[in-house]
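Once you've had a glance at the structure underneath, I'll fire off some questions.
Omission of a single protein chain aside, the complex is shown with its protein chains in their original locations.
All chains are identified by letter, namely A and B, in their written order; residue positions are counted from 1 within each chain.
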Amino acid sequence: MTVRTAEAIVERVGVRSRVRIGPFALFWALPMVVWQLLFFVAPLCFLVVMTFWIVQNFRLTPAFDFQNWREMLGAGYFWQIYFRTFVYGLLAAATASLIAFPCSYMLAFRASFSLRWFSVFLLITPFFTSYLVRTYSWKVVLTGNGIVNAGLGWLDLGPFELVNNLFGTMVGYLTLTLPLVLLLQLFSLAYVDRNLVEAAHNLGCGALRTVFLVVIPSARVGLVLAATFAFILSFGDYVSPSLLGGSKPPTLSVLIVDVVKSGANWPDASVVAVVMIVTLLTVSFAALIFAYGGRGRG
Amino acid sequence: MSEEFLTLAKLEKRYGDAVAVNRIDLTVAKGEFIAIMGPSGCGKTTTLRMIAGLEQPTGGEIKLRGRLINEDKPWLRDTPLVWQSLALFPFMSVLKNVEFGLKMRGVSASERRRRAIQWLERLDIAAFADRDVTKLSGGQRQRVALARALVTEPEILLLDEPLSALDAHLVVRMQAELIRLHRELGITFFYVTHSQSEAFAMASRVVIMNQGRIEQAGQARQVYRAPANRFVAEFVGTNNILRGTVESVEAGRARVSTAVGLLTAAAAQNFRPGDTVDYVVGADTVSLFSPAAEAGENRVACTMVSEQFIGSVVTVYAEANGAEFRMQKRQHELSAAALEPGRPLELSWPAESAFLLPAT
Partner (left out) sequence: MTPGRIAVWLLWSYVAAVFLFIMAPIATSFVVSFNVDRFPTLPLGGFSSRWYEEIGRDPMLPPAFRNTIQAGLTVSVIATFLGFAAAYTDYRYRFFGKPVYLTLALLPPTIPVVILGLAMLIFLSRIHLFGTLAAVVISHVVVCLPFAMALIRLRLSQMDPSLEAAAWNLGATQWRAFREVILPFTLPAILSALFITMAVSFDEYAIAWFVSGFEETLPVRILAMFQGQVSPRINAIGSIVFTITMTLVIMAQALLLLRRPSRPAPLRRQEGVS
């Protein structure tokens, strides 16, 4: 039997030892698991269970019935809403990624160290402020006689319909996703090997071409991750479509809220929710494969 | 020698299929300064960590003062460690760092302060008592680490390559410091390192480890002059090693045919003609051939390749028939000869300087 030394492994892994599992370890390891299983996993599983229950005589009855699924998935309007939401999500992801990229590129490659960290600081702060109030702010500013239209009026432009339509919704989605997308793109671009970029320039590749041929492929994982998050957030968002988009036509989240508000048909709402979850899981999975797939990395 | 203090018996550490420490046996006497040496991954650090209780042996025994300590938790053993990264607590002052071990033992605040300051004075850093540890120089931090480990007056001190992060001139100073401390305290020092110079400068006994096994253990000089096998011969000192076959053995001297010709070695009574051997001669016993000087019977014609200067020692690299030869001399011994790359050289040494190792 060949004998390999493992000390190299130990030295690499560091000095954390494997003390046997005792009360100390359990005290630290268990609380999070218990909490998440009880209050995160269980409710989501119950959501799936709920899709099979039925509302009989205005009462919620446990059952194992595919009725809700048939009704919802058979309804034309459901699929309209579904595809609309999906497309909106893609649009939001693409728009946010494209708008953010030149900005994150400049910050990653052309900004000084302190400028970069200052901009991170500037991005984190709005990320944690009330998305609700920020969206409302836009509504106030974008309405018919609001500040933006008034300003455009001075230039003899408009007035434009900036709310209660797709434009408004997109502004809302950008408000939601832009800080996060910028941050994720910035971090992944900051880690692109500068030597590769220099080598490309050395070989006569112009700045713009280098971006497309070297930088983007190198930062691929981070860029895809950013876009995926933008999709997830927009796909599931309620506030932008309702407040800035006028709720008509609705998206899936608006649908869920409407169903709950009017009569609380939880099984129906659950079906919509589960379909959303499955969609998001599939999209995330596909995005991960796309991000890590392909011939080698950068 | 004094009584057994630390015993490792068939000590083993395996990680699944891989074995880091392969059933080693070692006895350390009280008050000994023993150095464990070897290349990265040889098992020396794992052994140290097992003694300290930071790794669980998967086989064998560790006995301290005759008592089996395999199951003892690290905080119950009295085996303070001086870490490679020093591991000083960054949010505590120097004094608080040094007091730590005493605090854990429930010593009163005034008493532990007194004892800690004593140690700071002993190591010449009392002026920094209230300083933030992150604001000290490498050498000062090293002393804090030592004081912290010794303040509880243990019977054994474990050291894990403590000097590896220091500048070269500081290393020499700290070595002297450690030797002085060892002499004054009379406790056992168990010192792990990959540096030969550190091990041979400070330790009385040296253990060479490789791939989880002990290749050789013994007095420093002995290991240096009489390596037990090829690995030790290659690892320790600067040795010229040539594979060859024994042609004849007469009166304890063997004639061995090698790539550079027929060479003679002494103390070869255990070898027979036809044996495959490794012919070993220390680079420091090799000289430039000179008819006037006392010549050895071994002579090899080489071509000079390069020289390397470390302090006052010159290592001359030469090549003969594809085999590399090294000669180590003090600078003043060689200045007479004009050495240039490409120039032919004749190297020579007495048979007594060379010895044979069975080829494995």
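Everything below uses one rule, namely that contacts are C-beta pairs under 8 Å (C-beta built on N, C-alpha and C of every residue); 3 or more make two chains touch, one makes a residue touch a chain.
All of these numbers come straight from a predicted model, not from anything done at the bench.
Colleague: Can you work out which residue in B:22, B:196 or B:240 touches the chain that's missing from view?
Modeller: Reading the full complex, the residue touching the unseen chain is B:196.
Colleague: Which is it among A:39, A:160 or A:212 that touches the chain not included here?
Modeller: Only one listed residue reaches the unshown chain, and that is A:39.
Colleague: Of the residues B:101, B:212, B:227 or B:244, I need the one that contacts the missing chain.
Modeller: Hidden-chain contact among the options goes to B:101.
Colleague: In terms of residues, what is the contact footprint of the unshown chain on subunit B?
Modeller: On the side of subunit B, residues 39, 52-54, 73-75, 79-81, 83-87, 89-91, 100-101, 104-105, 134, 148-149, 152, 164-167, 194-197, 235, 237-238 touch the unshown chain.
Colleague: Touching the hidden chain in the full complex, which residues of subunit A are there? Just list them.
Modeller: Subunit A touches the missing chain through residues 14-19, 24-25, 27-29, 31-33, 35-37, 39-44, 46-47, 50, 99-100, 102-103, 106-107, 110, 119, 121-126, 128-141, 143, 145-147, 149-151, 153-154, 174-175, 178-179, 182, 229, 232-233, 235-239, 243, 253, 256-257, 260, 266, 269-270, 273, 276-277, 280, 284.
As a convention for this text, only the chains that are shown with their structure count from here on.
Colleague: Centroid of subunit A to centroid of subunit B, CA atoms only: how many Å?
Modeller: Subunit A and subunit B have C-alpha centres separated by 57 Å.
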